[in-house]
Structures are given as C-alpha cells and as structure tokens.
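Every protein chain except one is present and positioned as in the full complex.
Letters A and B name the chains as they come in the text, with residue numbers starting at 1 for each one.
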Amino acid sequence: MLPYMIKRLVSLTISLMAASLVIFFVIEVVPGDPASFMLGLNASPETVAALRDSLGLNAPAPMRYWQWITGLVQGEFGISYTYKVPVSELIADRFWVSMPLSVYALMLSTAIAFPVGVIAAARRNSPTDVSIMGVTQLGVAVPNFWFAMLLVLLFSITLRWFSAGGFPGWEAGFFACMKALTLPAIALALPQASILARVMRSSLLDTLGEDFVRTARAKGLTRRQALWRHALRNALIPVLTIIGLQFSFLLAGAIIIENVFFLPGLGRLVFQSITQRDLIVVKSVIFLLVFAVILVTFIVDVTYAIVDPRLRRARA
Amino acid sequence: MALLEIEKLNVSIKGTPILRDVGLGVDAGEVLGVVGESGSGKSMTAMAIMQLLPVGTEWNGAVRLGGKALETFSEKDMCALRGNEIGMVFQEPMTALNPVQTIGDQVAETILVHSGKSRREARRIAREALNRVGLPEDRFPLDRYPHDLSGGQRQRVVIAMAIALRPKLLIADEPTTALDVTTQAQILKLLKKLVDEDGMGMILITHDLAVVADMADHIAIMKDGEVVEAGDTVTLFREMKHPYTRSLFEASNHVPSRNPVNVPGRGKPVIEVSGVVRDYPLPRRSLFSAPGHFRAVDHVSLAIGRGENVGLVGESGCGKSTLTRAILALDPVQSGEIKLDGGVFSTHGHGPDRDMRRRVQVVFQDPYSSFNPRHRVDRLIAEPFFLLDEQPDREERHRRINEALVNVGLQPSDAHKYIHEFSGGQRQRIAIARALIIEPSLIVLDEAVSALDVSIRAQILDLLADLSDRLAISYLFISHDLSVVRAITDRVLVMKSGKVVEEGLTEDVFRNPRHPYTKELLAATPVLDEALKAREARAAASGLGASS
Partner (left out) sequence: MTDMNVEPSLRMGVVLAALRTPSFMIGLVLTLVFLFAALLSFVWTPYDVTQLEIANKLKTPSATHWFGTDAFGRDIFSMVMIGARVSIAVALIAVGIGIVIGVPLGLLAAARHGTLLDEIVMRANDLVFAFPALLMAIMITAVFGPSAVNAIIAIGIFNIPVFARLSRGAALSLWQRDYVLAARVAGKGRTLISAEHILPNITNLLIVQGTIQFSLGILAEAGLAYVGLGTQPPLPSWGRMLSEAQTMIYIAPHLAIFPGLAIVFTVLGLNLMGDGLRDIFDPKLRRAR
C-alpha cells in the first residue's frame, strides 16, 4: 500500500506543479504586461510603472513564478489589486461557501445515484428499470443552472418553502446555512446523479456478467446475494472514476449556480475580478479550484487501492 | 438407482433448439465424460442441470438427483442445492474468482450460505477444503487474494469451493483446458482423488478424448445438441457404433501422410538462430534501485533446413512466444544472431531489411483476431505484398491471390468476401494463404491449430503437410500440444525457463526423452491409446477378480 501511496503523492505534486505553471503562463506571460492590462488603455505610464513595481513585475518571469509558488506554500496569495486586501482573506470566506456546496452536492448525488443505479441493474428491463433510465436520460440533458431557476420558481416563488437566494453566513448557524445551500445543492446534484446512476447501472450489469458471479451462483447464492456480495464491490471501480470526475464538474457547476442563488462564493468573486481585471485574484482562485480537483483525483486513487487489493501490492 | 438421471432434456433459446432429447446418467463414485466439439451443447447440459441457464432460455425434461425431480424445484430450492449437493468447476480459472475477496472468504462463503455454522467454523472447514485440494496453510493462508495465485492454484481454489460441503455430484466443465499440460495432469489427479474419497459422481465435460479415456468410466458423445453415442468407456471406444465417434477418434489421432517431392536444396539451412537473448525490464522494486531484467529467452540456438518442420514445445511462460516474436523481428534481440538463407537477418541493434523480412511469415493462433474485419479477403491476403520493392500489377496480383487461395483449398471467388463470412477453420486457411503469398522461406505457426476443433485441426494439419511436401516450405511449429507436434514435425525442441533443454528427431524425443522435464511433459500428456490400454487392463484385472 505504501509504495502505491508514495507513487500517487509524487504524481499529485507533479500535477500541481504543472497546473501552476499553466496558470502562471496564461495569466502572467500571455498578456504581455499584466500591469498595463490590469489598468486598461487610459492609464498613464507612471501609474503602470508604479503598479508594476508594487506587484514585483519587473523581475523576470521564472523569478516571479518562484515567488508565487513559495508564497502559495506559505498560504500567501498576494494582495488584491482592486480590494487592497490580502487575497487569502478574500478567498477564505468565499471558499467556505463554494466548497461546502460542492461537497453537499456530491454527497446528495452519490446518495441518490447508488440505490437508483443498483435497483435499475437488479431489475434490468423491468418497468422500474425502464422508467429510471428514462428519467435519468432526461436528467442528464438538463443544464443545472436552468434546473436551479425552475427550483426557485417552484419552491421559492410558488411554494415559498425556501428563500430565493442569499447566504446568512456561518455565524448564523449550521442549519440556516445548510438550508440556504439546499436548493443549490439539489440543482447541482440531480443532473450529476442521473449520470452517476447510469454509470452505476451499466457497471453493475457488466460485473454481473463476469465469471466470478457465475461461480458465486454455482455456490448457491441467490441472484441478489451474488449482486450484493460479489458484483457491487467490483462494479464500484469505474463508478469511483466518475465520482472523481464529477467533483470537478460540481465545482465548476457551483461557480455558475452561485449566480442563480446570489451566494457569496468563489464564483462571484472570480467573475467580479474578471470585470475588474484583477488578475491576482483570478490566478489565485483558479489555482485553488484546480488544487481541489487534483486533490480529489488523489483521494479517488487512494480509494481504488482500498476497493481493489490488486493495487495495494507494491507495484511502485 | 443412478445418482443423476437426465431424460429427454430439451433446451431452446428464443425458439432455436440447443439441446434435443438429451439423456444421461451418473452413478455415485463414477465419472461420466461428456465429449463434444464447440457448439455441441455440452456446457449447456451442465448449466441446465444447475438451472443456471441464460435469461430467455426455455427448457423441459426430467433431471433427477438422488430421486429428487429438479425440474419441479423452485429457484429457492435450487439455491439450497447448488454448492451443497452439486458443485461446479469452470473452464477459466483466471476469471472464476472474485478479485477483491480473499480465497478464504470465498471458500467459506459456500459453507455460510448453506449452513447455520459460525464464521469461525466456516473458515475452519474452508481451511480443510483448501488443504484437501493441495493448498496447504503455510503457503496459502486464507487471506491470500486470487491475484497472488497461478492459474492451476486458482483452479484448486474453485475446486475447494465446489467440494467444501462434500456434494453428491461435481460438474467440471473443461476444468483443465486453460491450463498447462503438467498442471492439467495434477488437477485431473486431484479430481479423481476427490471422487474416490467422497464417493461423488462427477460429470467431466471436455473436448479432449484422451482426457476422458483416462478419467471417465462412462462416456457420452455429443454433437449438435444431441447425445449420439453413450456407454462404458472401453466398450464405446472398442465398438464406435456412430460414425461421428469414429471420425472424432480418427481426428484426435490424426497423423498427416507425408509424401515430399524432390525440390533442389531441400535440407539446406534456411534459418539459423544462434545464442539469442531476450530480456524484459522488470518494474523497479523501489524508487532508488536499478530496474531489473527478466531473461525470457536465454541463449537459444536452433536451425531449420529447407522443407523441414521443426516443433518448439513448452509450457506457458517458457519463452517460446518471446522467441517467436524475436524470429518474426517484432521485438529486437539483446544478443545473438539470426541468419536467414546464409545472410544476417537480425542481431543486436540491427533488424531485417524488407527483402529479409519477406522471407519469414506467420500464422497466429486465433482465427478470429487475425484479420482486419473491414478488409476483403483479397486485400487481407495481399498485405505482405507491401514488402515487395515492386508492387505486382493488377493481373499478377490477381493471379497470385487466386493461386494462394487454391493452394489452401479455397475458391478464387472467396477473394471478394469479407472475413466474417468464414468459419474458424476457413479463416485459418486464409491466414495460411496470407503467409504463403510472397513465397517465404519460413512460416512460423504460432499455436496455429490450438484454437480449432479436432476435426478441423486434422484438416489444417493435412493442408500444412501437403504444402510442405509440395513447396518445400519450412515450418517452425510452436505449440503446447505435444500430440500435434508429434504428428506434423520432423524435429522438436523442448523449451523451459528460456532455455532449450532437449532437441532431436521428433520420434526419438517422444520415444526416448532424455531430459527430466521432457519426461515430465510426456508423462503428463494424456494419450488416447495408452489410456484405453490401461483402462482395459484394469477392467480385465477387476473382471478376473470378480469371477474368481
């Protein structure tokens, strides 16, 4: 197990380095001079020079990259050009809206998709299966932000069960916050759950056709027992991959959904920063999100090893 | 009363009959061999007994186990019966076990499902079962996972699951087909021992007449979903009432008749392999150690003369496939040299040029993956023309394609068909045509008849012998099947762990093996005539005992 973990950790670090290089390149090298880009066309050369100075842009690019990375490791993201406060402060509050929303949605999506996928596979070609497949086919096609609007229309405007948006802040208490995040999380989770349920079903049907399931039946297990004890755990392996991929979609989706519900998350911050051309904030937020995606990939890899003993072997 | 009786068993899938009026019987302590070629319905019979038929299958008939009419059993009753009164062993041990569960848990599950025993007790019984099948505790603790085990060991685990509760009947469906011959001998011996110890009845399903002649007390021959002949093993082989039985028997023992025409240069060396080495890098043990090497082929030398057929035998992992790939120049050699027709074919850091390459062609094992499904036969067999410096013109091309097809017993009109229109045997003929078309000096036959049914195999062997006689082509015939090698080759090499351990004229090696490994291989190979003789001798001895 340990060599496998080390190998995954090494590849995690390499991915992070490469991702940070890409971000740095696109945001700081491609525009030419970020300072004049940020200030726009009408800025005087003196102000541009001053900003360049304060941002340390006179240093060569590799140097700036090094400073950025060393800063990141210490939790220093730099100073926001528009807000004049440390970016880490700006991000911290908003992070605690976006991240809980994504995780909430991921949990919802998994909690719905697993049983639905298993039931559909267990009752293959039954009316239950056919209707599940039909509903999920539709679910896959629904854009989450539009679904969010429909939810607002139904639950906030018509039924008045939830407020149409806003976030009370964590000091208002856990339940108040979770309530504010519930509609957004449902809007994010249901389309993803449709995908996941379909993957779960087809993966389970694949494994049900494996030789070892036939062996289990020959031992005297019922269809149901063979499914639960033998097929399910093997079917999880491809499902895990999809869950890992889904997290990145959920994170991206959360950024969009925040707009529907007026949630003060990273999405709102990054869109404001784009309008204000605050590249420092944009750079930091993107790095943070990419970091989250890569971290989840790592977690999925480790989970593989727990599910599949073949990976646990020292094949580093 | 018989332990298992099947009467008038009919199975059909969506209206297509698969089994017709099948009747079989097995007594306790007795082995029934069910023999047939692919598609004969022998596996379907087994699944019908277990009532594990695919969805959409309809069946009727009587299946009685110890007097109980299984056709009246509900699915729940059958679950209680499977694994408890009937055990089953399958063909493919590599996929028959759940990869994410320990072998102990998988064997213990049989016990837990059928009895109210505690987990501890179940694991104790599982341990006992694993010990019985030759997986002792010190080397095979209960917490091993299947991926740690070889194919033969996995098959032992499957057998342990099947016999853990000492069932009355054991069904073994081609239990040794995927295994090497020495492993096959061990598994067959184990099955025989278990039948004797527990007084089980066993149904042994196989395509191999030699295996049943050795193992079975009674035999049923199946063809196209029907039992064409059944009876006591010795009597059945002695009488062979049904023509299909006779043709199967003949095909299994088939030796092509040879009649080489005199061709100038016959016997002159074609290929000379000297001191060839193939290493594979092993995965690094840790980040800091240098990667190791696995020597798959270790200083192998061999020579083949014009018109000569040389066999290369050995078990899986012995390096024969790696050597084949080196001779085909698919992989480079690390050291040593391969010479062809006197010139250097390949050596370390140097591969063959086009003209050299042209002179070595190949026929692979699997007729179904040997052809690009999108090309027509003419394009498929003309592929090696790529190696000619000057492409033949349309007419020449046409003529040579026709000639190649006729040479392998097909029609020129077949050139315009697609590969899916042909059977496995016909496809193998097309593969031979593809190898022949640019008149190579050597054709490598890589398990070229191993995937074929015996009757088709006999035809292909005849074709190969005929081509070799007429055209003086040389073959390197690679196979794990000793009887086939004996039938077709002049000389044979035995390979083990990357080295050639014995070499000589085929008949000499088979009659007087010198190396202990060759002896072991030959002893493990079931031979139909010898098995029958031994069985007759035993029958005679016990008959004398009974009458005196």
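In this section, contacts are C-beta pairs under 8 Å (C-beta built on N, C-alpha and C of every residue); 3 or more make two chains touch, one makes a residue touch a chain.
For clarity, every value in this text was computed on a predicted model and none was experimentally measured.
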| item | value |
| --- | --- |
| Which of B:132, B:320 or B:434 contacts the chain that the document leaves out | B:434 |
| Sole residue of A:205, A:237 or A:305 that reaches the chain not shown, by the stated touch rule | A:205 |
| Residue of A:22, A:63, A:172 or A:306 in touch with the missing chain, whole complex considered | A:22 |
| Hidden partner chain, residues of chain B it touches | 328-330, 354, 357-358, 360-362, 364-366, 369-374, 383-384, 386-387, 418-420, 431, 434 |
| On chain A, residues whose C-beta touches the chain left out of the figure | 14-15, 18-19, 22-23, 26-27, 30-31, 37, 124, 137-138, 140-146, 149-150, 152-153, 157, 202, 205-206, 209, 245, 248-249, 251-253, 255-256, 259-260, 267, 270-271, 273-274, 277, 279, 282, 286, 289-290, 293-294, 297 |
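In this section, only the chains that are shown with their structure count from here on.
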| item | value |
| --- | --- |
| Intercentroid distance (Cα basis), chain B paired with chain A, Å | 50 |
| Partner chain A, residues of chain B touching it in the complex | 50, 52, 75-76, 79-84, 87-88, 90, 92, 95-101, 109-110, 113-114, 145, 147, 158, 161-162, 283-287 |
| Parts of chain A lying in touch with chain B, wherever the complex brings them together | 3, 6, 210-212, 214-222, 225, 229-230, 233-234, 307-310, 313-316 |
